[in-house]
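A single protein chain has been omitted; all remaining protein chains appear in their positions.
Should a chain be cited, it is by its letter among A and B, assigned in written order, with residues numbered from 1 in that chain.
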Amino acid sequence: MKMPFAGAIDCDLHPPMPSMAQLLPYVDDYWRDQITNRAIDRMSFAMMSYPPNAPISARADWRAPNTARSDLDTLRAHVLDAFDLRFGIANVMHGAIALHNDDMAAAICRAVNDWLRAEWLDREPRLCGSILVSPQDPAQAVAEIERLASDPRFVQVLLPVMGEKLLGRREFFPLYEAAERHGLVIAVHAGSTYRYAPTIVGWPSYQFEDYVAQAQAFANQTISLVAEGVFRRFPRLKVVMLESGVSWLPMTVWRTDKTWRGARPEVPWVDRWPSEIIREHLRLSVQPFDAADATAVAQTLDRIGSDEMLLFSTDYPHWQFDGDDVLPDGLPPDSLRKILIDNALATYPRLAQGAAAGAVELAREDVR
Amino acid sequence: MNAPFIEQKGRQTLAVVDCDIHPAHRTPGELLPYLEPRWREHYETHGVHVRQALPSALMYPRMMAAGMRADSLPEKGGPAGSDLDLLRRQHLDPVNVEFGLLMALSKGGMEERNPGLAAALSRATNDWQIDRWVREEPRLRAGIVVPQEFPEAAVAEIERCAGDRRYVQIMLSSRPSDPLGHRRYWPIYEAAERAGLPIGLHPVGYNGGHPSTGSGWPTFYLQEHYVFVACMEALASSLIVEGVFERFPKLKVVLVEGGFGWAPALAWRMDKHFEKFRKEVAHLRRRPSEYLREHIWWTTQPIEEPAQARHIVEIIDWIGWDRLLYSSDYPHWDYDNPSFAFKFPMTEAQRRMIFRDNAMALYRLA
């Protein structure tokens, strides 16, 4: 389905991953020395989850090199202008989050965030950003959130769906506390740091299986967040599942509701139905939408029971759709405005503020 | 208190085939007489060697009576599921079970790390099932437990048992140490296909050496209970994507106690992304969902209970009413009684298929 109107908010798009050479200006002297003398700047940080030349990692017609055009202009042409977007949230899943040296990981994450701000957000007002953090060291992650929170263009904190520990665990609570306090959303994006096999039964032979298995990772994170009481403790927190595939959700919710009825005394802080908690706090981006056809999309939405949980995304440049069929077929026409605009404004306090400020700006322009 | 509950009269009068009944050892030494002397001595000295810190405990203690129906403890002592007479009175008779398929889980060899002991425990467990249960109760059928991590020994055990029709399937743990699509397991499938026996995958309390999630270990049983689903999804995709059904086109796989509500979403996900990965998995000649529908069966317990009954009906319509097999999981805590558990509309024909006919045909029980 094509974009029905202008002004949509894309909650998941990806600028090209910066090379270490591009990031060098954004690290301090110590890390510049480390990175250059240890030849880290000649390492590729491409993640196993997104092999650079694999079809999933970039749509063929978006790969064509255009040396005459900057990366930003390319992104404008392919996404912001092509779909007439009002905002796009830029997510840079840099491979640094997989490093075992927490300090090096944190230094590179800082550089990625500063690079994103200087080279993308400063140059394109339609872009917002995610604060990339390495969750395995919550204290440094919190420090990074605090460092950047005063910039309203950062609207969420970005974490990979598979890391060292499940995200509900209490050691991550300081992250959630900081995010809630600053009106930032927690974004959980597909991808693994491969600390463990991506499936419960071990290491699959094929990349295809790794990709398929991410849906289970999203389900496990959802249940972890509910079971550990994250939303009881942080009632204003929202978690957005990016590139999750969506259709795993209903069955996960049914099963968790049912198990909770018997297992409730184990987690007495879960004092209402998991389905209610999930409906209130969880959001999912719509690319990809794993459903066979329009009927399956409609069935999935009916099983989710709400059109307020879905957020528009392109997942650019990942190959999730062809041509300009940017939306999955089968979304109810009455829900489109919510999915494309309103749900994002309700989920991201900072976007809502930005939109309100933008409306004032536009009004001023009209007056002039 | 918690005296065994004997069902007076169920609403369900149809004869049923129950595809998941757990027999338990009466005493810790119950398998000893079935072990060769060398392994009896080993077992008594060293016990088992599994991949967890507390080999005799549940790492995620269950909510009810060690995971059992609190009313299933035999009056004469011993653990739940160890008393054939109580199994008859509490389940087989009142529920009108025509055939009951045994799932012998505890210390059967599936998760044992010592290759010799794994094979010995599997042999002992298989002999014990016949000797203690099937011979005494003609409604029961055994499953061939195999030392799955040692495929050569597993094949030998399949060949030892397969001629005896009282064994109706080959049992594998759904927490293997590698995804079951890996080629090292293929000899097991070859033997299964040759024997004409389905493979039954059942969750176990032991892990295969991997955390329950790609992000490490869950904290609570509430989370661990869900990973039965993740196991089945990962194994179904592994068997499909790694080409097992291409290589063994007559192989049939039953996913026991892992839910079925996930099947359409997994198939949609695989099909959708298959396009992008097609060249990587060029050994697949068809879309993943086609293998899923052709080669996989699901048992019903624990039945999905969405708020809207129509949702479950839609899911079964997608899977196929000929693919679901009733299971009770007796004597486990999340037992499904056929009179009460199915809270969605079914035609008489659909009821017959799920409760009896699908299993009769799949396991050739007639």
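The rule is simple: a residue touches a chain if its C-beta (ideal position, glycine included) is under 8 Å from a C-beta of that chain, and two chains touch if they have at least 3 such contacts.
Assume contacts and distances are computed from a predicted model.
J.: From the list "Ethanolamine ammonia-lyase small subunit", "SpoVR family protein", "2Fe-2S ferredoxin" or "Carbohydrate ABC transporter permease", give the UniProt name belonging to the chain omitted from this structure.
T.: Hidden chain, UniProt protein name: "2Fe-2S ferredoxin".
J.: Sort through A:R147, A:R195 or A:R264 and give me the one touching the missing partner chain.
T.: A:R264
J.: Which is it among B:A70, B:A156, B:V313 or B:M346 that touches the chain not included here?
T.: B:A70
J.: Tell me which stretches of subunit A touch the chain missing from the display.
T.: Residues 170, 173, 228-230, 232-233, 260-266, 268-269, 271, 273 of subunit A touch the chain absent from view.
J.: What subunit B residues would touch the chain not displayed?
T.: With respect to the unshown chain, the touching residues of subunit B are 1-3, 5, 7-8, 10, 63-65, 69-71, 333-337, 339-341.
The rule we apply is simple: only the chains that are shown with their structure count from here on.
J.: Centroid of subunit A to centroid of subunit B, CA atoms only: how many Å?
T.: 37
J.: Which residues, counting only subunit A, touch subunit B once they are in their complex?
T.: Touch residues, subunit A against subunit B: 54-56, 161-169, 192, 195-209, 211-213, 215-217, 219-221, 223-224, 227-228, 245, 247-248, 250-252, 254-260, 262-263, 265-267, 270, 275, 288, 290-292, 296, 299-300, 302-303, 305, 319.
J.: Given the complex with subunit A, which residues does subunit B contribute to the contact?
T.: Touching subunit A: residues 63-64, 174-182, 207-223, 225-227, 229-231, 233-235, 237-238, 241-242, 259, 261-262, 264-274, 276-277, 279-281, 289, 302, 304-308, 311, 314, 333-334 of subunit B.
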